[in-house]
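With one protein chain held back, the other chains of the complex are shown just where they sit.
Each chain carries a letter (A, B and C) given by its place in the written order, and its residues are counted from 1.
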Amino acid sequence: MSGIFGENIKVSIFGESHGGGIGVTLHGLPSGVALDMEAISREMARRAPGGSPLSTARSEADEPEILSGFFNGFTTGTPLTALIRNRDTRSRDYAQLQDTVRPGHADYTGAVRYAGFQDYRGGGHFSGRITAPLVFAGAVCKQILKRKGVVIGAHILSIHAVQDRALEIETCTEQILAGFAGQELPVLDAQAGAAMREAILEAKKQGDSVGGVIECAAVGLAAGIGDPFFDSVESVLSHILFAIPGVKGVAFGGGFAMASQRGSQCNDPFYYDGQGRVRTRTNVNGGVNGGITNGMPLCFQVACRPTASIAKEQDTVSLEKKQPAKLIVHGRHDPCIVPRAVPVVEAAAAIAILDMMGGRRA
Amino acid sequence: MSGIFGENIKVSIFGESHGGGIGVTLHGLPSGVALDMEAISREMARRAPGGSPLSTARSEADEPEILSGFFNGFTTGTPLTALIRNRDTRSRDYAQLQDTVRPGHADYTGAVRYAGFQDYRGGGHFSGRITAPLVFAGAVCKQILKRKGVVIGAHILSIHAVQDRALEIETCTEQILAGFAGQELPVLDAQAGAAMREAILEAKKQGDSVGGVIECAAVGLAAGIGDPFFDSVESVLSHILFAIPGVKGVAFGGGFAMASQRGSQCNDPFYYDGQGRVRTRTNVNGGVNGGITNGMPLCFQVACRPTASIAKEQDTVSLEKKQPAKLIVHGRHDPCIVPRAVPVVEAAAAIAILDMMGGRRA
Amino acid sequence: MSGIFGENIKVSIFGESHGGGIGVTLHGLPSGVALDMEAISREMARRAPGGSPLSTARSEADEPEILSGFFNGFTTGTPLTALIRNRDTRSRDYAQLQDTVRPGHADYTGAVRYAGFQDYRGGGHFSGRITAPLVFAGAVCKQILKRKGVVIGAHILSIHAVQDRALEIETCTEQILAGFAGQELPVLDAQAGAAMREAILEAKKQGDSVGGVIECAAVGLAAGIGDPFFDSVESVLSHILFAIPGVKGVAFGGGFAMASQRGSQCNDPFYYDGQGRVRTRTNVNGGVNGGITNGMPLCFQVACRPTASIAKEQDTVSLEKKQPAKLIVHGRHDPCIVPRAVPVVEAAAAIAILDMMGGRRA
Partner (left out) sequence: MSGIFGENIKVSIFGESHGGGIGVTLHGLPSGVALDMEAISREMARRAPGGSPLSTARSEADEPEILSGFFNGFTTGTPLTALIRNRDTRSRDYAQLQDTVRPGHADYTGAVRYAGFQDYRGGGHFSGRITAPLVFAGAVCKQILKRKGVVIGAHILSIHAVQDRALEIETCTEQILAGFAGQELPVLDAQAGAAMREAILEAKKQGDSVGGVIECAAVGLAAGIGDPFFDSVESVLSHILFAIPGVKGVAFGGGFAMASQRGSQCNDPFYYDGQGRVRTRTNVNGGVNGGITNGMPLCFQVACRPTASIAKEQDTVSLEKKQPAKLIVHGRHDPCIVPRAVPVVEAAAAIAILDMMGGRRA
C-alpha cells in the first residue's frame, strides 16, 4: 500500500521535497552485513542534483543518517532506517502551483487524491526527490546482492532521437561489472553520449525537456527465481519500476519488438555450456521464461517521459477560479531526468531482486 | 506472494492444466452484488479454446462452478470461490517435455524452481489455462465496476507486422462501450483484422507462431485513484498484466514513444469542460499523472510474445542426459495467443482497478 | 484480509456451512513433500462431527479432494487446494435465524457486516464447519514440521469446572510425541476426562452448553524463531487462534497467572545442558522470550466459550419487526466445542509455526 514495497524485504518510504526530511526503513534485511558507507555515498551522489549543467541547479548533498538497524558496522537484522534532510529548499517557487496546476505533473491528481491537503511545495511526495531514499535502499541491497554474485548495471539506451548500442549477450556481463558510473552519461557508445548531451542542452535552451530509455541488466542470478502466477519476475520488477516518477513503459528482453516477431525467432534455444550449466544461445526473453529466471542476464528497458516541468508557457487551469490559465514553470528543473534516473532504476531493480531472492533468507 | 494479488480485493488463484481443476477465490468483494451469470459465461467463452482455427484444438467449456460467497443471486461479501474442472486433457502429449524442455517456455525454469516436482503436464501451473479463473475473477469485478460507471475494453493493436488503428481520445469511450467482443479478432479497422487473420494462419501453416500488442482502455474512472509512491496506477496494473503468460512489455499512454519526444508534446494541457470538470486536450499520459488517475481514459498497451510452443524443430537439451537434444512440440497449441489474451487483459485490468478503488469499500 | 493468513505460507480459506463446499488454498509450500493422505484423513476425522454423543448429530465424512499443487504423491510447490463438499445439510433448520438472531452467535453481527446478504444457513461462513479446511491445512503443515523435528500436541486442560493436569516441562515432549489423539477426550488424567464427559452430557441434558480451556505445546522448535516488533511468536499465534470460532482468550506459558507473580518467579533461569545447548530450568514464559522462541517447548492455552447455540429458550430480537422475540434453537449442535476444537488448535498452531519458520524456505 502506498509507501511500502516487497514481500521478504519490505521497504517503507516517506517524505516530501520541502518537508523535514525524506527517508526509508528496510525491514527483513539479513543481520551481519558489513555496509560500505562510501559505496552508498557514491550511489547517492550519482542521483544527487547539482553536479552537471544537465540537471537542476538545486544542490543537495543527500547525506543519509542511519537511525537504526546498523551497529558496529553491520546490519542488525532489525529495521534499518535512513533519514535525509532537505536543505536547499526554495518553497516560494511553488506556491502558485497549488492553484495553477502543472500539466503532466501530479499537482492536479494529488490535489484530488488528497483533497487539497497534500504538501504541494516542490511536488511534495510526488517529487523525484523521493527517489533519494530509494537509491539508499537500493545501495544497501546491491551490497548484499554483490556477496551473492549478483551485479546490476544500467546505461542510457536513448535520449530523444539519439540511440546508444544495446547490451549484447556476449559482453554485457563484462560491461555491467565494469560499470558505467564513471561517465556523466553512462553509455556504451561515447559518440552517442556526446549527442545525447547536445540533445538535452538544446531542449534546455528552448525551455523544453526530453525523455529517454534506460536499459538495465542483472548478471549472476541463479535460475529459479520468481513466484508465478502473480509474482512473476516481470510483475515484481515492473511494480517498483513504474513507481519511479516519469516511467511510462517497461519491457523485458526483446519487449515490444517481440510482438512483431515469430516464435522461432524468440525462443532462445537451450544448450549446456562447458561447466554443465544450462544456457540459452540468444536472450530475447531477457533471462526470464514463464516468469522465472533462467540464469541468463536479466535484461529490461524503462521508458522515461520528458520532464513535465518546462519553462515554456503552457495552457492549464486555475483550480480555484475554475477557469483557463497560462503557466510558465519557474524554479529549477532537470531538462531530462534520464541521467539521474539511471541509478534509481538500478536501485529499484536491486530491491526487487533481493526481495524475490527471499530477503534475509536469500 | 505467488498465487495472491491485491490489497483491497485479494485474488487467490490455483490449479494446473491437467490436474483436478483450476479456480480462484476473491476476498474483499462487496456484499449484495447481483451477478449476471450469463455475462460471466460470455467472458469465459471469449477466452475459451476451440472456437476458431486461430486457436488450439483443445476444447474446454470452462463452465465455472461457484462454491462459496454467492447466495440467492447476490455476493455475500465472504470469500467467493469458483472452480473450473479440466476435461479435455491429453496428458500423453506432454510426458517428454519434462526432460526435453521447450525453449521459451517455463519447462526448464519451473523444474529448477520446484526442484522437479512441478506438474509438467500441459505446462501445469504455467499453462495459459490458468488465465481462465482470472477471466472469471475479472468478469465479477467488471460487473461491480460497471455499476460505478467504469467500463473496460481492449482490442488488438497489432499482430506480427499488421497494425490496427489506435484508440483516439474523442472516440474511445464510445468504442469501449460498444465493445469489440463480437468480432473474432477485436479491431477498429476490419481490414487490419483480416490481415491479422492471414498472418496467424500463415504462421500456423509454417509450424510457427506470431506475437502482437493489445491496447486496452478503462473509461469512466474518477480522478484521484492510485497510491504512490509504490502503488502508482501503472505499478499495480503492470504487476498483474506481467503475470499473464507471454506478456513482455507494458506501456501507458504514449509509452516508449514518449521517450523520443519533448515535454511540450507530452504534457496534456488541462481545461474545464462544459460541466465544470477538469479534462486534458490530449491524453499522451494515458489518463495517469504522477501515478494517479486524472479522469481521462486510462490507456495502456500490452506486448505479447509469439507462443513458445511451435511445431518447428528446435534445439534444446535433455535435462536427464545433460546433453543437446532436438525437439518438435506436438500437441495442440495456439499459433497466436493474442486473440484469447484480449479478455484476459481486460480481466486483469478490472481486478487491478477495483482493487485500487478500494474493493468492497469502492 | 478476511480469508487469508500468513506471510511465508499464505492460507486462503473459503466456504459456507451449507453452500457448494468449503476449502483452502495453501500458497508458499515447499515442493517435494510426500503427503501421507491417511494421516491427513485421521486429522480430519478428529474434528469431524458425528463420532460421539458429545458432538452434534450432523454427520460429515469430510473427505478432502486435492484439486491442485499435488502430483505423483508430492507437493509441487504451486498453490495446493483442497475442497470438502457439504453433504448432510438441513437448511430448513436455519431459515428462522436470519430474522430471530441467536444471542452469542454471529447472526446479528454478520447481518450488519454483510448488509443482510450473508449466507445464513447453518451459520454460513461463521460456522465452526469452516475449521475443517483449517484442519486440512494444518495437517499438511504438521507433516512438513515433523520432518524438521517439530511436533505439536494439545489436550483439554479444563471443561466447565473440571481440570486436567497441566503439561510439565520434564514430561511434555514425551506426552506430545505420544499424542492424545486416541482418547475421546484428550487429557493427561483419565479421571478428569471422565468427569469432563459427565459435565458435557449434563449440560446437553439441560439444553445448555459448556466451555473449556485447551493447552497446546510445540516441541522441537529451534531458538530464534519470531519477528518482533509486530510479529512476535505470541502475535502470530494469537492472530490465528482467535480466528477459531468461540475462542475468547489466549495465553502463553504462565499467562494471566504471571500478572500476580514477581519477576524472580517468572524469569526461567538459563543453563547449559549436557549437549552444549542453552535451556531454561523452568518454562514460565512458555518457550518465548521477547517474542522469539528460546528452544524450550512453546506452550499456550486457549479459552473456548460455551457453544452459543443452546436449546434453552433465550431472549433476543426480531430484526424485521424490530421488537423483542423468544428463541429456542433447534438443529444439531455440540454441547461443547472443546473436544473438536483440539485438532483445530493444533492445526492453527502448525500453520502459524511453519509460517514463522519461513514457509517453503523453512
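In the analysis below, a residue touches a chain if its C-beta (ideal position, glycine included) is under 8 Å from a C-beta of that chain, and two chains touch if they have at least 3 such contacts.
Values in this document were obtained by computation on a predicted structure and should not be read as measured data.
> Looking at C:30, C:122, C:253 or C:297, which makes contact with the chain not pictured?
Answering carefully, the residue with contact to the hidden chain is C:253.
> Would you mind spotting which of A:43, A:119 or A:268 touches the chain that isn't drawn?
Within the whole complex, the residue contacting the unshown chain is A:119.
> Using the touch definition from the top, which of C:139, C:192, C:310 or C:362 touches the missing chain?
Among C:139, C:192, C:310 or C:362, only C:310 touches the chain that is not shown.
> Which is it among C:17, C:56 or C:280 that touches the chain not included here?
Looking across C:17, C:56 or C:280, the contact with the absent chain belongs to C:280.
> In the whole complex, what residues of chain B lie against the chain that is missing from view?
Where chain B meets the chain not shown: residues 7, 358, 361.
> Residues on chain C that touch the omitted chain in the whole complex?
1-5, 7, 11, 13, 101-106, 108-110, 112-113, 125-126, 130, 158-161, 203, 208-213, 223-232, 234-236, 238-240, 242-243, 245, 247-256, 258-272, 276, 278, 280-281, 285-286, 288-294, 301, 303-310, 312, 314-317, 319, 322-324
> List every residue of chain A that touches the chain not included in the displayed model.
Residues of chain A in contact with the hidden chain: 1-4, 8, 10, 12-16, 19-23, 25, 27-28, 31-32, 65-69, 71-72, 74-81, 83, 113-119, 124-125.
Following the convention adopted for this analysis, only the chains that are shown with their structure count from here on.
> Which chain is in the middle, if each chain's centre is the mean of its C-alpha atoms?
Answer for the innermost chain: B.
> From chain C, which chain is the farthest off, judged by mean CA positions?
So the farthest one, by centre of C-alpha atoms, is A.
> Would you mind pulling out the distance in Å between where the CA atoms of chain A average out and where those of chain C do?
46
> Based only on mean CA positions, could you tell me how far chain A sits from chain B in angstrom?
26
> Where in chain A do residues touch two or more other chains at once?
Those would be 7.
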